[in-house]
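Okay, here's the structure, questions in a sec.
Every protein chain of the complex appears in place save one, which is left out.
Going by the order they are written in, the chains are A and B; count residues from 1 in each one.
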Amino acid sequence: MRRMNRARWRHALTAVPVLALALTACGGGSGGSASSDGTLTVWMMTGGPGDSPLIKDVDAEFAKKYPDMKVDVQIQQWDGIATKITTALAGGNPPDIVEMGNTQTPLQTYSGGLADLTADKSTFEDSAGWLSGLATPSTYDGKLYAAPLYGGTKVVMYNKKLFTAAGITRLPTTIGELQQDCGKLAAANKNVANFSGFYLPGQYWFNGMPFLFAKGGTIATRKNGAWQAQMSSPANQAGLAAWRTFQNTCSTRSSVGVNTDSPDQDQLFADGKAAMEYVKAWEPAAVLQKNPALKDDIGFFALPGYTADAPMPVIVSGSTIGIAADSPDKKPAEDWLRIITGKAFQQEMALKLDLLPISPDFTPAGVPEQLAVASQAAKNSHPLPNSPGEATLETERYNEQFFSKIAAGGDIAKASADYDKHATAAFNALH
Amino acid sequence: MAITEKRSAARAPGRPRPRPKGRPGGARRRMLPWAMIAPAAAALILIQGYPLARLLVLSTQNFGPRSLFTGQADFVGADNFTALFGDPDFRAVLLRTLVFTVVCVALLMVLGFLLSHLLTGVSPWARVVTTVSLVLVWAMPMVAATLVWQWMYQPQYGVANWLLTKLRVFGDLTAYDWFSHPDQALGLVILLTVWKGLPFVALTLFAARGQIPEPLYEAARLDGAGTLQTFRHITVPILRPVLGILTLLEVIWSVNSFTPIWVLTQGGPDGRTTTLGVYAYVTAFSRNDYGSGASVAVVTVLILAVLSIAYVRRLADQGDEQGGPA
């Protein structure tokens, strides 16, 4: 018995040095990558323009001016990115260039890790035409700390076949007409279980906010440097009531508490369980992957307004890109930024990646229909409050929970008063 | 019972602790425990000590992202703590955390104990099947587990909703949205936590159970002891140290639980599935208020420490009365 134990122990013992070897072996190769040595380190986000072969075109253009400089594009993940970027910029030897989500940009412009680009703003192509949803968060205290990289906004996708079958011959021009169409579609599809004329998850606040903006509402105002959330203003409360009516009229009961991913709204559309949805530019492709038969049946229009003269204002999402204050290569970094935010690359990006260019004037002919509609809609956009607190609300999923509560029939006056208290504190927390 | 007496005789009070009998070098012997502790102590002091001290300092500072760059942070005394207790949501969070923790830990310990017992009474092939199943559950990354869980219970496409509907007991649940009802959402989070945590408890208890010599049980059975009696007189007393630390750990982990709640419900609807772990994360990372985040951590540790102080003392004392200092 004892011999057996010894054999077992010897076996375990031999494993230890191997592991110890592995430990010492990894001690080498690391230790901080230098960036002042002729390498431009660029942090870009997964799924964005940096994560596609297109980025090579930027590097090629850059190489014409800086043939001796290497560009190292590293792809980062969204989960925990705010902390990641802040700590990296503060950590010494930071990346030269970082991409940020537009709601997270105010956190970085506030923190002080980004280089001031104010003096050179005019040298960026068509910087006067930048979408306000991207340009506003890039600015802090009147100074520019980042450039817009790409935008995104949502449009209504509809199923042409279902519209025809329900006897709808003309696209709705007001939200009232849209609601009537929901009724027609529901009647025509009453044999389809859990059918929605317009499938709208209750947590989808990107759809809810436009109803508030169109009533003249705004999320928050700033006076003498102090923010005050305005959710309980009469305009916003009216907008919330209108949005609730729309959600409850057009969408299923089971959609009140969920977001677009659970259940996947593209699957519902592909399965014919929804005739309309509020979608991002890539979603039509996802629908077609699930149901290729819909190829010729998908159309798009901007979310119609309360009256026929203008569609609802939209929220622009997207990314910005800035230069580390501690970067030793600011000059080349700025040139790299000029290339990626320039018209040539932005057009290529729109055509090949379905991403909205940072200026409506950049949108080239021949983009997919949803992008053309989105680009048009983005001309009337409302920026979110330019405070690091907006990123707080976003990561807390506070807007999602608020709109879901409204959709579920919560008391609008009380819920919006709660919103103001919470959001005001968040907006003023870092000042 | 004869068996426990045998056992307690081995641990009778006043019995000296083991010492190296008849070996020279008393000083070396006295140094021995210290030498054995030294690496662990050094690692903890060097790698945990500084961050711990820093955490305490942070909790008294207004330390935001800007402080990371400047290194400057205002000392605010107890302001972070008063703000925390002034938050009306915080008390609700504490109460919810208590309920969540009690339910999770009770289920985990009882089911884990039963499962470990079951493992001792099955054929070898069934033991292998069960332990491999348990390890597979354990091995599944938490993010994936939560995602699958979310899928199983989603309206319209959820396989669990489909199966429940097929039972024809609860009516048509295909389009039922569990996550807009706070109690049901919390129930699903608890179910997920117990499912994911069970392998660890069951396998650790099974491993500990394996230390108990089989003759003890055989003798007990010959004495006519039933299963419950062997639990009471053999299994539980011998497993007490492991049971104790497992319970304590599960309490700590339930209080600090984050991923399952966050991915499944984001603390909603209307913040009503937010527990202390989610609250701590949101404070530190959503609000980028590292000072307040540290104060939440300090409060968490204090609460857990108060809850477990008697318990930890008993655990730490275990065996102390059996002998003087070595």
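The definition used in the following text is that a residue touches a chain if its C-beta (ideal position, glycine included) is under 8 Å from a C-beta of that chain, and two chains touch if they have at least 3 such contacts.
By definition in this document, contacts and distances are computed from a predicted model.
Trainee: Tell me the UniProt protein name of the chain this structure doesn't show, selecting from "Multisubunit sodium/proton antiporter, MrpA subunit", "Predicted branched-chain amino acid permease (Azaleucine resistance)", "Carbohydrate ABC transporter membrane protein 2, CUT1 family" or "Inhibitor of KinA".
Mentor: "Carbohydrate ABC transporter membrane protein 2, CUT1 family"
Trainee: Among the chains present, which touch the one that was left out?
Mentor: Listed by label, the shown chains it touches are A, B.
Trainee: Looking at B:A78, B:V110, B:V159 or B:V236, which makes contact with the chain not pictured?
Mentor: B:V159
Trainee: Based on the whole complex, identify which of B:A41, B:A78, B:V99 or B:V236 touches the chain you can't see.
Mentor: B:A41
Trainee: Which residue, B:A78, B:L136 or B:V236, contacts the hidden chain when the whole complex is considered?
Mentor: B:L136
Trainee: Since one chain isn't shown, list which residues of subunit A touch it in the complete complex.
Mentor: 1-2, 5-6, 8-9, 12, 15-16, 19-20, 22-23, 25-27, 29-33, 45-48, 51, 74-75, 77-80, 83-84, 87-88, 90-92, 95, 101, 152, 261, 263-264, 267, 270-271, 280-283, 286, 289-291, 317, 319
Trainee: Would you write out the residues of subunit B that touch the absent chain, in ascending order?
Mentor: Residues touching the hidden chain, for subunit B, are 10, 17-18, 20-21, 23, 32-34, 36-37, 39-41, 43-44, 47-48, 50-52, 54-55, 58, 115, 118-119, 121-123, 126-127, 129-145, 147-149, 151-152, 156-157, 159, 162, 174, 195, 198-200, 203-204, 206-208, 210-214, 218, 221, 238-239, 241-242, 244-245, 248-249, 252, 256, 258, 276-277, 280-281, 284-285, 290, 293-294, 296-297, 300-301, 304-305, 308, 312, 315-320, 323-326.
As a working rule, only the chains that are shown with their structure count from here on.
Trainee: So how far apart, in whole Å, are subunit A and subunit B when each is placed at the average of its C-alpha atoms?
Mentor: 37
Trainee: Which positions of subunit A touch subunit B when the two form their complex?
Mentor: Per the touch definition, subunit A meets subunit B at residues 80, 82-83, 86-87, 89-90, 107, 110-113, 193-194, 202, 252-258, 262-264, 267-268, 273, 388, 391-392, 395-397, 400-401, 404-405, 408, 410, 426, 429-430.
Trainee: Can you name the residues of subunit B that touch subunit A in the complex?
Mentor: Where subunit B meets subunit A, its residues are 64-66, 68-70, 150-151, 154-158, 174-177, 179-181, 266-271, 282, 285-289.
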